[in-house]
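Note that this complex is displayed minus one protein chain, with the remaining chains in position.
The block that comes next holds chain A.
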């Protein structure tokens, strides 16, 4: 990532940071916020390397000098990265305490120090609170970069102390186009994008055999549901359950179902470009006749409810079972 690329992908962010660096008016704390795959980590790296690089150009850091290399490998003494420790679910207060101790001294080499907290929303309440005073008035020369995909999970009091840089996602359409250019299979690519809203994740899904299988099984299940409730239930036990054998897979199954009903809704709203199951157009059109937009919304709410149950660790198969009975009722 260099500055040119950043301005292409995240115009606002690039402009704020570039101006601030050029005018020597960099604030002491930024919160880099936005969905996965939008370049937050790369941007943090870019800013840090630009600040420390021995021979930066207009485009960005040289990437070859000693400083650039040490930052890239995580070995620069004045740059500290914090993230949940391996296998841990959260960033602990001790990690922040350590950070603050490190920052009690000036930068060893340049008088400047940068710390970067990745997945900042994973900080425990204790950790987050213990950062408040420090992040409001750090020593001069300190730069804090907080990175998160879930800004709503951070304390107001943290957000209020940072300049918030919002990273905008590529639209699903743009991601799909990019994947199409890669020659990925059309019937898989749109559902994959719809589920992940992320280029790399979507590509990964597309290449998974299981995903293709899952997609066709969900379509099969929905078809059964159109015919009779019994047919659908039978299908769950015989084919569906063995293939969706953990809650994560079941989540994918639910999302695939969700987009079927959203397709119906999009059809009702005359928004063809939004259709995810393009190759199923005939079936969609047919079902649309007997399924109002209101029913589509209802079905979607049921699926989202089921999703909540899954998240609460209810057994996947019984969640699906109940969902199908309820969906049968919306017909």
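We take it that a residue touches a chain if its C-beta (ideal position, glycine included) is under 8 Å from a C-beta of that chain, and two chains touch if they have at least 3 such contacts; residues count from 1.
One rule holds in what follows: contacts and distances are computed from a predicted model.
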From "DNA-directed DNA polymerase", "sn-glycerol-3-phosphate ABC transporter ATP-binding protein UgpC", "Transport permease protein" or "Anti-sigma-W factor RsiW", the hidden chain's UniProt protein name: "DNA-directed DNA polymerase"
From A:86, A:156 or A:282, residue that would touch the chain that is not displayed: A:156
Residue of A:26, A:212 or A:241 touching the missing chain in the full complex: A:26
Touch criterion as defined above, residue of A:5, A:110 or A:129 at the omitted chain: A:129
Interface residues of chain A (partner: the chain not displayed): 12, 15-16, 19-20, 23-29, 97, 100, 126, 129-134, 136-137, 140-141, 152, 156-157, 159-164, 166, 168-169, 171, 173, 197, 255, 258, 262, 265, 268-271, 274, 293-294, 297, 300-301, 304, 307
